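Here it is: the structure, laid out below.
Omission of a single protein chain aside, the complex is shown with its protein chains in their original locations.
The first chain written gets the first letter, and so on, giving A and B; residue counts start at 1 in each chain.
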Amino acid sequence: MTATTVQNYTLVITGAPYSSQAPQTALLFAKAAVAAGHTVDRVFLYGDGVHLASSLSSPPSDESHWADQWGNFLSDNDIPGVACIASALRRGLIDESEQKRYELPASNLREPFIIAGLGEWVEGTMASSRVLYFHAGD
Amino acid sequence: MAQIHTLHILNKAPEHPRSGECLRSLNPGDALLLIENAVLALATPGELTAGIPVYALSPDVLARGLAQTARKASLVDFPAMVELTAQAQKVISW
């Protein structure tokens, strides 16, 4: 086996937690990539994938809490987690500034996720050496 | 691990339309990695591809009880999946 070139990854998650396996697969991949010395530039949540950033997700205590696990992984490794603003607002994923802007009754974006535009994904396609997508399987 | 031109990562069950699209898009020099629902292809009769290396993500294979039928693919763990994506010149997530 040849020596591995260090890669920098943008990971795009489009499958929602608890309706697809995408966030779990992406997390196990991201942990293995970091452990192997690669860099994860950013994780971009798109489409139904934005549900991973909900602070209100409350699975039963005997099930994995994917939003917490992802949030902790991103914080521990200083990896930006970005939810697409257009996908997020349509699906009711709201940070405090969007709550104020649209005068909504609550916000629910889990730290350390932020909301930003598709430009973050475009940046990934330009700057990262690998862009991987984790889609729903149905 | 030989040089891979395009690594095709497939996560759809064999009956999903995108599964067929993926298999029809394989070229010599490419490799196929089955993950999630796509590992169910290991339970079906017949060969998946001709002359293309086939890998399957072992946690997904084991979870579905397919460890004994996995002769059609080389099993890889997550570190090996990372290695495949790093070695390939191009990766397509189907």
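One rule holds in what follows: a contact is a pair of C-beta atoms (placed from the backbone, for glycine too) under 8 Å apart; a residue touches a chain by one contact, two chains touch by 3 or more.
Simple rule for what comes next: contacts and distances are computed from a predicted model.
The complex appears with one chain absent; UniProt names that chain "DsrE family protein" among the candidates "DsrE family protein", "ABC transporter permease", "ATP synthase gamma chain" or "Integral membrane protein". Subunit B residues in contact with the hidden partner, per the touch definition given at the top, are 6, 17-18, 21, 24-25, 27, 90, 92-94.
Residues of subunit A in touch with the missing chain: 12, 14-15, 46-48, 86-87, 117-119, 121-122, 125-126, 131, 133, 135-136.
One rule holds for everything that comes next: only the chains that are shown with their structure count from here on.
Put simply, subunit A touches subunit B in their complex at residues 1-2, 4-5, 7, 9, 21-22, 25, 28-29, 31-33, 35-36, 38, 130-135, 137-138.
Note for the complex: subunit B touches subunit A at residues 1, 9, 11-13, 16, 35-38, 57, 59, 77-79, 81-83, 85-87, 91, 93-94.
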